[in-house]
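Here's a structure for you.
Excluded from the complex is one protein chain; the other protein chains are retained at their positions.
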Amino acid sequence: MPISDAAIKSAELLALERKYCSFGDTVHYLDPPKVFVSCEGSTLHDEQGTPYLDLQMWYSAASFGYRNPRLADALKRQLGRLPQLACQYLHAEKVELAARIAQYCEKRFGVKGRVQFNVGGSQAIEDSLKIVRNYTGRNLMFAFMGGYHGRTLGASAITSSYRYRRRYGHFGDRASFIFYPYCFRCMYGLKRETCELYCEDQFEKLFESEYHSVWDSRAEVSEYGAFYIEPVQGTGGYVIPPKEYFVRLKQACEKRKILIVDDEVQMGFYRTGKFWAVEHLGITPDIIVFGKALTNGLNPLSGIWAREELITPEIFPPGSTHSTFSSNTLGTAVGLETLKMLEEEDYEKLVNEKGAYFLAGLRELQTRHPGIIGDVNGLGLALRIEVCKEDGITPDRKLTDRIFSEGLKGDMEAGGCKYGLVLDVGGYHKNVFTLSPAFTITRQEMDLAVELLDQLFRRCRAQ
Amino acid sequence: MPISDAAIKSAELLALERKYCSFGDTVHYLDPPKVFVSCEGSTLHDEQGTPYLDLQMWYSAASFGYRNPRLADALKRQLGRLPQLACQYLHAEKVELAARIAQYCEKRFGVKGRVQFNVGGSQAIEDSLKIVRNYTGRNLMFAFMGGYHGRTLGASAITSSYRYRRRYGHFGDRASFIFYPYCFRCMYGLKRETCELYCEDQFEKLFESEYHSVWDSRAEVSEYGAFYIEPVQGTGGYVIPPKEYFVRLKQACEKRKILIVDDEVQMGFYRTGKFWAVEHLGITPDIIVFGKALTNGLNPLSGIWAREELITPEIFPPGSTHSTFSSNTLGTAVGLETLKMLEEEDYEKLVNEKGAYFLAGLRELQTRHPGIIGDVNGLGLALRIEVCKEDGITPDRKLTDRIFSEGLKGDMEAGGCKYGLVLDVGGYHKNVFTLSPAFTITRQEMDLAVELLDQLFRRCRAQ
Amino acid sequence: MPISDAAIKSAELLALERKYCSFGDTVHYLDPPKVFVSCEGSTLHDEQGTPYLDLQMWYSAASFGYRNPRLADALKRQLGRLPQLACQYLHAEKVELAARIAQYCEKRFGVKGRVQFNVGGSQAIEDSLKIVRNYTGRNLMFAFMGGYHGRTLGASAITSSYRYRRRYGHFGDRASFIFYPYCFRCMYGLKRETCELYCEDQFEKLFESEYHSVWDSRAEVSEYGAFYIEPVQGTGGYVIPPKEYFVRLKQACEKRKILIVDDEVQMGFYRTGKFWAVEHLGITPDIIVFGKALTNGLNPLSGIWAREELITPEIFPPGSTHSTFSSNTLGTAVGLETLKMLEEEDYEKLVNEKGAYFLAGLRELQTRHPGIIGDVNGLGLALRIEVCKEDGITPDRKLTDRIFSEGLKGDMEAGGCKYGLVLDVGGYHKNVFTLSPAFTITRQEMDLAVELLDQLFRRCRAQ
Partner (left out) sequence: MPISDAAIKSAELLALERKYCSFGDTVHYLDPPKVFVSCEGSTLHDEQGTPYLDLQMWYSAASFGYRNPRLADALKRQLGRLPQLACQYLHAEKVELAARIAQYCEKRFGVKGRVQFNVGGSQAIEDSLKIVRNYTGRNLMFAFMGGYHGRTLGASAITSSYRYRRRYGHFGDRASFIFYPYCFRCMYGLKRETCELYCEDQFEKLFESEYHSVWDSRAEVSEYGAFYIEPVQGTGGYVIPPKEYFVRLKQACEKRKILIVDDEVQMGFYRTGKFWAVEHLGITPDIIVFGKALTNGLNPLSGIWAREELITPEIFPPGSTHSTFSSNTLGTAVGLETLKMLEEEDYEKLVNEKGAYFLAGLRELQTRHPGIIGDVNGLGLALRIEVCKEDGITPDRKLTDRIFSEGLKGDMEAGGCKYGLVLDVGGYHKNVFTLSPAFTITRQEMDLAVELLDQLFRRCRAQ
């Protein structure tokens, strides 16, 4: 297609979009929004055919690369046999997928449990809330500042950002939000080396007296049923906690019969170099919520795993919940293929090696932009670049936005080719690039990424 | 596959399922659950290869028939080009699909509006709740007894059945539920011919005095932001209301600035013989929620259309909500193909003709089981059979269950072949077969359906 | 005091009031508010010394007449001995008062129970809500349209008028309001003679199907913990229900383990000719809430009686609630004297005789204003006059307001004296005079009341 045609088509599309599409989803963060027409591996293509190296991969939903052929085949196979089935009937892929996940958890944590599917991370979170509310008899939850669990009303109530609730009236089940061990910006101004997990101590102090508001010390009952955690914060800016924190948090919660719900929607399925990110933390959660990468983005399948005690049919009987597409055949078929892939190749090794290589590149980049790149860190292929003022700490949201937008112009050059760069902005101050590159990314692509980032930092700092 | 192998595989599958799958979704209504392995057109096949004529088609999600080739091709095309894309970027199919739906509404209702996508009907309902809460400043909703809008916590609060809430603690946004014009079981014991819509009068009486609890007559403000309706009740038992009811209800609501949210998740896209079921009612809703049949079950894509005033970017700006898979490329591509199909063929004619034929068959069946089949009715291809005791009115839930279970045994014979029959049970008393056959169903298949139903009624009444 | 001085003083007072007093209470319903300076028996006096015959007696708080000497003496005795004592210690009057009330209930209903005090009807209602929520584990209540239980946030949630909630955001515990058997304005347009308590049937229909929203028919559990009733509606307009209604309602509730909380704040202590108004209804409530007349208005003492099972120390242990003034010595001393009075004289006879005499006078008045006085009724000395248009049914709020205001002008003449008349307006449409004259009112005063009412009706109808 000649460029002029593409341009005409694009203009028409944007005009239609401006007229008929809600802006209420996230599209209009960039105005006009960027249009893409094809994808492959780590690359998106716009209407002019320019390649954009994608470092966010649909917020980690496409971990196995765009248009992964094996997963596409799995989808097509199911499409040719049983693409539709009401969820009150069984099909093999659902059962096998559930079994593999539950068996993995049993092997890894030594705990029996069951799996239930749904579509979209938020609905899986809602299912987890139902399980917690049913089992504990309590509506209220602890969750973390910086935490993100979705945008249904129930999920918004346990998601930290007030901006996500402000328009929607009163939230009677609003969580109580606890400071996350975000050591680069410690709320207490401490350093990890010497803090002795002061922040976790602060949480435990809530249980020292009934007047601290959450604990009846006579009845030994907490007002809160569960603590929702992300082992690495996603939207919060790929914040990597000190491991020891969660060991102590888990003990503190267990002592007060507060469940731990582990949200792995963004970090599960090896994003951090472990099947579940929570495995880095040395604890066993009571419930795990997963989604996104399970189907590599080919289907919104999500789900939960819960300890037998919470989800056993006596406690959570048939009809406790329902969703038309909950264990849809296409999604479970792709998910099953994903699980097979994860068992056949050593993704722990692969992801950690690539992650280490990329992190080294980013650290090198940091030395070229001292202060401006306040923090660089990574766990597996979940990586972060925190953009600051020259002082190395004050968040520079404007610069972050400029870099993000410039990357999408698709006008950089490297090795004689034109490139764009697809980034994602997160963080408490919207000054963090949260990188979740494809597991299929190559060393050359990682080198290219660092090169393009360097160009963007230079270009935008000069503005 | 020889039967013995199938049996072994099935037994293994059921054992795995019993161990690793939650029973909390609906699977275990039948115990053991029924396993299916393939599908085509109006037919599901079990592991022995027995065909089951399916009269519920995944609760109307697969209206265009199982394995519809045109829609499968649309999915494969997108799979080959752009199967994944973060929803903060644009792709053509999303825009074109939104535009077609909004243009249809504009043409049909004379009202401008916008479309927003999500996955799963419940999440679309949650989006609609956000729009209502944002626009009206109110948390509380009216909804109908017998109404069903989903199972997230927010959707459960506006869904009538208390059983769906009981396990989950307090619902601070519980709707106020109003009697639906379910004339076969009129709550007031009246007959439609002479009632003069007494039930609608009763609703309006709530606004006669501030002491009737919902209306401040001085400030002229209602405590309720919107009224959630189903033009034909789905889970409630395919209840078809008298059309005039909603004309009056709409006027009553408009006068008190109460929005109408029209849930078309089950009835939209020609199930009732109109694009939107609400078109039968002669009213224009403020918000339409849709899902299921939009992709013929190939993707959980759902969405809402809202009047411009409610969803305009000034009122509902970027970032108001978000969902990773909200306008996923695979779903929007299939949805777009569905819309094209709907424009190319006269589905209004097709559905109404087939519906009339099937309804005639069911009415004939009713004459063979007087009393026992208390009511038969239909709108387009949404049909109902209400199973009663001999008195023609007392619900017979046990007989309904037996018929449902027997149908799934797959041991009936017709024309020398073995058949099963897939039904779905709904209704306030779980005594209604809610039929939503494929639009591709043939006259022969409808005849077969009536024949099999007759066999089942005879067999089960004799037990 | 010469009139001019009084006028000056009054003007100063009104100026101060306009500047420093909240208008948020009900004083400014009349503008400027009416000032009174003394009282005695059934009469209030304004600054000019004009007597106003009072037919509302502080909404039934001063049933035993203004400045009742015996009760004043009881107050003074306690004032001279133990006017203050922290409620964590005991004093004799509290115990004796509680015992007399509990013994009365035991004798009358055959049910053991306990009493707990507080101040103000709303706080007693809040205590009853705590007992219901603790015992049933449920936050939600049924209550009646037209019902009034107070204005704290908790009491407002179960009080029908939305106007009382509108300004105060979301009420997550809002009751479900049921039509009260207000036969003069039957919501169903029926006549008591032939209705067969259709309205009660309608309530029971809510339990016929889980889809009717309040009942899980599998678990046999209701979403609602208690039904709050007034045996005669107070603020709702002294609506007197058909007795049989509550016998059936009680059975319906008992069957579903829904408690009955009987609000006697306005009608208790013989206002209706029985100790508790509920005694007219032939049912035993689970909780009784009382206040107002207990101290004849000399102290805000209120309280609850609850069945032993609900309030026994194991279930409702020390510290379950608290209020500094809950069982204050002055209030309990006066309350105890009230109870002694009630035991010493036959108030059932006295109140019913006076009530019958007054009602006869009002019925005669009705014949003089046919249509305009749409309804007249009474139970004991709780009487109502419903003001309508000439058609005898359309509420005439304006005329009601005029009569109310004219009465407060204090410019009527009767028997050569100048008089005012103090009335109170209630009812769903603010068109009902709710009369609660002092038990000490004389026949002459009742004759005078009818005469003054007649003057007011004539004067205001002519305007």
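A, B and C label the chains in the order they appear, each numbered from 1.
Note that a contact is a pair of C-beta atoms (placed from the backbone, for glycine too) under 8 Å apart; a residue touches a chain by one contact, two chains touch by 3 or more.
Everything numeric in this text was worked out from a predicted model, so none of it was measured.
Only one of A:Arg165, A:Arg192, A:Lys340 or A:Arg461 touches the absent chain when the whole complex is considered: A:Arg165. The hidden chain makes contact, of the residues C:Ser327, C:Asn377 or C:Thr400, with C:Ser327. Across A:Met145, A:Ala252 or A:Ala360, the single residue that touches the chain missing here is A:Met145.
Residues of subunit C in contact with the chain left out of this view: 9, 13-14, 16-17, 19-30, 33-39, 44, 56, 58-59, 61-62, 66-67, 72, 75-76, 79-92, 94-96, 98-99, 101-103, 114-123, 126-127, 129-131, 133-134, 137-139, 150-154, 163, 167-170, 172-173, 291-292, 296-300, 306, 311, 313, 316-328, 330, 422, 424. Counting over the whole complex, subunit B has residues 169-170, 172 touching the chain that is not drawn. Where subunit A meets the missing chain, the touching residues are 139-140, 145-146, 160-163, 165-166, 170, 172-174, 176-177, 187-188, 202, 205, 208-219, 221-223, 236, 428-429.
Just so it is clear, only the chains that are shown with their structure count from here on.
In a homomeric contact, the two copies may use the same or different surfaces; for subunit B and subunit C, over half of the interface residue numbers are shared, pointing to the same surface. Ranked by how close its mean Cα position lies to the mean of all protein Cα atoms, the top chain is B. Rotation angle relating subunit A to subunit B: 180°, from a CA superposition, given to the nearest 5. One simple way to say how far apart two chains are is to compare their mean CA positions; for subunit A and subunit C this gives 58 Å.
Per-chain CA centroids place subunit A at a distance of 32 Å from subunit B. The mean-CA centres of subunit B and subunit C are about 48 angstrom from one another, to the nearest whole unit. Residue positions of subunit C touching 2 or more other chains: 170, 172.
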